[in-house]
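Of the protein chains in this complex, all but one are displayed in their positions.
Up next is chain A:
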């Protein structure tokens, strides 16, 4: 809601992506402004993660334009996205099991002192960061393999916060988390917004979405299926956009039989 700047931080114009025979994304439009949390929702396989990966440079787009602060940019590799100031927490975790927490937090952007890894400073910053995010990890020097799923998730989230990014993308960040940790992640999202960051949040949990998002963008079968303002949209409207009940008779009937089963 709070449109801090005129030009969106990130805008997708007619973005398409194919994987062999699968047309994962077709002409997708999306706008995110700074100080705004946009929830991206849709059924399994709707293309949410694929969209995230195109923005993050993991899967470069086939068609369309990505605009960063009003200017078209080309994002063909993860470094491009990082250099723009995009930090991503992936759904399929992107951590190295054999490396410790500190090493993973700073992977790809290690701190150096006279050309040599500055382990002391990295460890100090890691502990500081984890403390400010109220993330509890037994020790920052144990390999990621010995952490629980939720702990790994919090490490991955902490990792995205390190470089003071302008846009943070969280792909189902709370899916593996407990009640307390979920609340902390949602707090975190709100704090990012307060600090003027833009956030794209993917979630299947409507309560989470309603709690923190300003706008909800719905994807269905790889296409846009509406953008809603959270404050004046009911949960039912969003759900029917997700299931496609607003689309045509066939899908509406499918949705109804689905409800009858409940």
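One rule holds for everything that comes next: contacts are C-beta pairs under 8 Å (C-beta built on N, C-alpha and C of every residue); 3 or more make two chains touch, one makes a residue touch a chain; residues count from 1.
Going forward, contacts and distances are computed from a predicted model.
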item	value
Chain not displayed: protein name in its UniProt record ("Sulfite reductase (NADPH) hemoprotein beta-component", "Xylose transport system permease protein XylH", "Acyl-CoA dehydrogenase" or "GMC family oxidoreductase")	"Xylose transport system permease protein XylH"
Omitted-chain contact residue, chosen from A:145, A:207 or A:231	A:145
Hidden partner chain, residues of chain A it touches	56, 58, 77-79, 82, 88, 90, 92-99, 103, 107-110, 112, 115-117, 120-121, 123-124, 127-128, 130-132, 134, 136, 138-139, 141-143, 145-146, 184, 187-188, 191
